[in-house]
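Each remark here refers to the structure printed beneath this line.
Every protein chain of the complex appears in place save one, which is left out.
For chain A:
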Amino acid sequence: MKITRRTFIKNTGYVAIGFSMIPETVLSYESCGFEEVIMQDPRVKDWFQVLEDGRILIFTGKMELGQGIRIAIAQVAAEELNMDIDQVEVHLAETKTTPNEGYTAGSRSITQSAMNVRKAAATAADILLETASEKYNLQKQSLILQKGKILNKENGKAYSFPEVLQGKQIEAAIPSEIKLKRKSEYQLVGTPVPRKDILKMVTGEPVYVQDLRFPDMIHARVIRPPAYNSVLEEFKPEKAEKLSTIINIIRKNNFIGILAGDEYQAQKAKEILERDCKWSVPASLPQTDAWKDYIKEISSKSENVESTGNLNFRDNSVKAFYSKPYIMHGSIGPSCAVGFFDGDKLQIWTHSQGVYPLQGAVADLLNINEGKMQVTGVPGSGCYGHNAADDVSAEVAILALENPGKHIRLQWSRSDEHGWEPYGSAMLMELEGNLDKNGKINNWKYELWSDTHSTRPGGRKENLLPTSYYEGTRTGPSQGYLGGAYRNAQPYYTIQNKKIDAHFFEGPLRVSALRSLGAYANIFAIESFMDELAEKAGKDPLEFRLDHLTDQRAIDILNKLKEMTSNLHLAGNEGLGFAFSRYKNTDSYFGAAVKVSREKDQRIRIKNMWGVIDSGEVINPDGLKNQTEGGMIQSASWTMMEEVKFDKTHVTSLDWQDYPIFRIANIPHMEVQIIDRPYEPPLGAGEAAQGATSAAIVNAIYAATGQRVRDLPVKKTFSV
């Protein structure tokens, strides 16, 4: 059976109900430095619609990235309406259909979308009761919501939502003051409701954008030049054109795309073309043994992040210089998108984190009216930030316009993804600190050097990879949001005198948002330095941190970690390290403890990792635990072994051999505990574990070996 869009949609669990018009939205992006999406005049039906069969459909502007947002949003909606979880469907980000909630980024899916859904559902609950009471002339107090019905408590008579609404949707505005369900009455929120998509994954049902199939779908590939700024000098498609099923080889300036009926022939044609075409090869990437000096030299802009008190380093200061290399997102499934142009309208299926900003950027690139476009979010392989999802979507849009009438599926290769995604920036962090006579931190000076941490398209074409090749120009991406570089650059500890400065450079490699942005490197440096100062003070690293904390929730994290590791026996070749952070200094509290050993062959092995997280109100504790464990393991892989390498021409880390990541044998024993605070607001959690895990690892290595790793990855100093 051919899987058409209709059956795919049925299989992936959403129900097509046509488009609903949504109000104009005003949107700000991560790249502008704002955290919130402001919607003018939000209406219930933007997030909430009743289906014919009495179930409800919730629209979220966020994407499922493996973080489990679908189930969390379903829980929140079902809770407000006293429905069963199976009575709620969730429709992921799609232009013209779901509200514009910006990017699925910055750990804001729960704090933003789920809270919008909560308000919409609570408003809907009230209006459903009100409408039923008027329609059937009943006391509102005698009506309750139960399992998707409105129940008259007095006679047990039940009315369905479609019956009460007479086929209409709830148009009403969501008021600013809404009566929400009492948290003490929660049945679903705060419980580990299983995700619905895992059943599809384990049985091989279609789940991902990679699994979309349309009748007569064309397979596409795009040619990568040898370097970022290469110019096509000789285009030689003749040999590739001779392969069977080749439909067209499209060249626009320095952009070359292949269309074929058969995917393997398209892949073969890509390999042939990449060999046959001649490009200029500008040797533009720096080759230096003095990388840190080079970074300082090319830094051109500075910003003071904080100045408190007066620095005074007359005596006994401790100095340390840390570094972090370029790291890649490294999605297991390379980016993929499907495009279709019917001669009038352009449709794109994408795993992008932001369907609306992508739509704007593609419209800008191809001069299409956004009214003639629809961009549909379909899950892809985990992205962990801004990977090539937007790029592949823009490329497929170019190809779809050139070849109307057929669905085109563009699949990036492994070397495309490894070599061309926007990496997490390399960073340097220099610290100086000293202590007062009581062994407390007196002065703290922190300088960091970084490229930008967001070059998301944000509605404009410049940051899409294909733009400069397609237009034959050299316009590079804009530097975007610089604030990400100093995310978590301010320590969460009480310190009298502080000065924190950020310096910016435009580095050799393409960069953008990678999970936690600059927080990973900043927390790595701060929390390593806390251990260095603790040693200077002659104090236990955990006690030293507690001496500088006033926030009880932070203190609770460290005490919990102490308790979890209290009965630990350490052998002579083992060490234990701790670290703490509060993500963005406003989101989740997280602490990590790590036990490492130095093996007989001198290798460093991580044996245990413990994590404690406080994200305020927890919607789904199993999801939070899963993501926190995952964040810790990913961070451990970054910290121990990851570094993007390049020669004078281009990136040379083009596969998993050249860019190894953790395999299962590297995985330590894991234990994550949650401090649940159901009466506090939920706090962003998805990126909370990245920084502290890395510092806990190097602190443990110091405890085990007496050697401090200040330059990541650990692999530079020890075999891992």
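Rule of thumb we're sticking to: a residue touches a chain if its C-beta (ideal position, glycine included) is under 8 Å from a C-beta of that chain, and two chains touch if they have at least 3 such contacts; residues count from 1.
Just so it is clear, contacts and distances are computed from a predicted model.
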Inset, instruction - Would you mind picking the UniProt name of the chain not drawn here, from "ATP synthase subunit b", "(2Fe-2S)-binding protein", "Ketosynthase chain-length factor" or "Carbohydrate ABC transporter permease"? - result: "(2Fe-2S)-binding protein"
Inset, instruction - Pick out which of A:E263, A:E471 or A:D676 touches the chain that's been left out of the picture. - result: A:E263
Inset, instruction - Using the definition of touch stated at the top, determine which of A:Q49, A:S109, A:S413 or A:S588 touches the missing chain. - result: A:S413
Inset, instruction - Taking the full complex into account, find the residue in A:G204, A:G538 or A:G706 that is in contact with the omitted chain. - result: A:G204
Inset, instruction - Name, in rising order, the residues on chain A that touch the hidden chain in the full complex. - result: 1-3, 65-68, 192, 194-195, 197-199, 201-208, 210-211, 213, 219, 244, 262-265, 267, 330-334, 379-382, 384, 411, 413-414, 622, 626-627, 629-634, 637, 655-657, 661-665, 667, 669-670
